[in-house]
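Before I ask anything, let me first share the structure, which is written out below as structure tokens.
Partial complex: the chains shown occupy the same locations as in the complete assembly.
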Amino acid sequence: FPIGGRRQKPRHVGLTMVIDKGLGLTEFGDLLEVAAPYIDFIKLGFGTSVFYPAPILREKIRLARSYGVEIFPGGTFFEVAVLQGRLELYLKTAGELGYTFIEVSDGTINMSLAQRYDAVARAREAGFGVITEVGKKDPRDAVGEIKILNLMATDVEAGADYVIVEGRETGQGVVIYDKNGVVKEETLELLLQGVQNAERIIWEAPQKQQQQALIMRLGPNVNLGNVQPGDVLALEALRVGLRGDTLRAA
Amino acid sequence: FPIGGRRQKPRHVGLTMVIDKGLGLTEFGDLLEVAAPYIDFIKLGFGTSVFYPAPILREKIRLARSYGVEIFPGGTFFEVAVLQGRLELYLKTAGELGYTFIEVSDGTINMSLAQRYDAVARAREAGFGVITEVGKKDPRDAVGEIKILNLMATDVEAGADYVIVEGRETGQGVVIYDKNGVVKEETLELLLQGVQNAERIIWEAPQKQQQQALIMRLGPNVNLGNVQPGDVLALEALRVGLRGDTLRAA
């Protein structure tokens, strides 16, 4: 490959996290059959997982894990559970369904740092891997880089495996992206300079130009999230220099 | 759920109409298996239905109906039939294929009010449910709110079950959307104030921001159309407050 050093699974960097907004069982199986070696995590977006017929949800979870892919429900579902004071029930149900990872976020609700720390710790104790998310969904709630760095440090200390930097479905006007979806270099650099362990960050990067920019800046093994199911092989091609954009630089 | 009151099927409000531009049989079955409880209508977009091998089209129609989902051909096909003076043949063929609903529109052709009334009535007499559409596809043909309100009233009087407000595939520069796809509040309010029965309106809303805006304004049981097959569960999450955007407001 034109760009060398791409890690193979199992790996702790170079992760690709796919967002699934409601794939049917056949499509889901198709995706795994073709692309499982290039997918580390699948997130069932938002609260969509609650709408699946239970046997189908269980089968998706089983199928993903049988291909060596971790699967977890989106953080919005967690946030509703916290709002309603039902975190225990949420963790119990998640475990029964077969999930092994949980996303802890406060993209919409407000949580104190102590509450957040506690939620991460409780998910860990219940046996889950934990992925947290930083960054608010609504531009009116935007938080600064210092706050984000603090959250990241606390999350990792509480036991989080990875921290997602919010990119939303559009990748526009959120944390490291401006309203056109272009990476804000200054914000990105501030985060990179301030973070203890950049390898724990998963950057949500729904747009190809964003994936490309982050690969150019952070190399083929940058962790990327909110990747569309149909874009997994194209992203892998970007990572190893088999697309014009990264091939030119190689 | 954070937002209560969402109606279950069978229902006469809170409808979700999906646009299908050519899904294959397996994908179509996948969609229904996962999301049929959240889909009321599937529209086979434009004139695409004419291109299917006949056995596949029949099977799609059968499959949809077996899941309690109504399916109908896009209005462009009807318009061509009217242009060619073959409405009878069109209705006969539609019936033989198994369709139970017909879309009556003049998004591109010109029809007098009398012709339109007659077409709705004839489809009704032939045993079909009828969905009409208001709003021109080409910005150069744009019609005002008064005209649209008149059409809506006439259509319902002629026997239409629902009236779709045109949103096109893009949701840009058409009826209630400006060229960036943002809802024009003033137009929306004029239509809402003038209409007799707002529950008969299906708002085409292909973009997530549009679905969100209409849910915020009209509640979880607003009728929405031109929803992408892959967005059905995500829309349902929006309706009940399981996404950041509507959760924040809940």
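So that you can tell them apart, the chains are marked A and B in the order they are listed, and the count of residues begins at 1 in each.
Please note the rule applied: a contact is a pair of C-beta atoms (placed from the backbone, for glycine too) under 8 Å apart; a residue touches a chain by one contact, two chains touch by 3 or more.
Keep in mind that what you see is a predicted model, and the values were worked out from it rather than measured.
We see 2 chains here; how many are in the full complex?
Of the complex's copies, 2 are shown; altogether there are 3.
Note that in this section only the chains that are shown with their structure count from here on.
Just how far, in Å, is the C-alpha centre of chain B from the one of chain A?
The mean C-alpha positions of chain A and chain B differ by 34 Å.
Flag every residue of chain A that touches chain B in the complex, lowest number first.
Touch list, chain A to chain B: 21-27, 45-48, 50-53, 56, 76-77, 79-80, 83, 107-109, 137-138, 169.
Enumerate the contact residues on chain B facing chain A in the complex.
Residue list for chain B touching chain A: 1-2, 26-27, 29-31, 33-35, 37-38, 208, 230-234, 236-237, 240-245, 247-248.
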